[in-house]
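In this view, the complex is presented without one of its protein chains, the others remaining in place.
On to chain A.
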Amino acid sequence: FRYTRNLVDSGNGKFNLMILCWGEGHGSSIHDHTDSHCFMKILQGNLKETLFEWPEKKENGEMTKKSERVLRENQCAYINDSIGLHRVENISHTETAVSLHLYSPPFDSCNTFDQRTGHKHKVKMTFYSQYGERTHCVSTRYHAPC
């Protein structure tokens, strides 16, 4: 019902390599990357990436969009917390999308942000599957951005 995160390799603890599968219309929340490097490559379809500025500490208003672009098949992108925050979405209503993500060091929680207010909310990230096996025991009630 929403995009899935599928762990492929955990690289002796130094990185997480995962494949994300996006249905039509699926998108992530605006999120940060918990001080890690994040590489993303489009394997199939297209994904739109919208970059946002970090919200001001005192300010309580609509978050500022920095830029947006559509990443095509085989294109790569990189982000870390000093660059900013982003939202990734499959804006197609007819095609699914698949992306490959590399995080180093690995992280299992991050902050999601409400675009209208800049308020942040810490969430635990979960996997739909790991090494080809469906992950069942974790609650599905938490957001899981990429």
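In this text, a residue touches a chain if its C-beta (ideal position, glycine included) is under 8 Å from a C-beta of that chain, and two chains touch if they have at least 3 such contacts; residues count from 1.
To be clear about the criterion, contacts and distances are computed from a predicted model.
J.: Per UniProt, what's the omitted chain called: "LRC58 protein", "AP-1 complex subunit gamma", "Auxin-responsive protein" or "NAD(P)H-hydrate epimerase"?
T.: Its UniProt record gives the name "LRC58 protein".
J.: Of the listed residues A:E24, A:E73 or A:E133, which contacts the missing chain in the full complex?
T.: Considering all chains, including the one not shown, the answer is A:E24.
J.: What residue numbers in chain A mark contact with the hidden partner chain?
T.: Chain A touches the missing chain through residues 1-2, 24-25, 27-30, 87, 91-94, 112, 114-117, 119, 121, 140-143.
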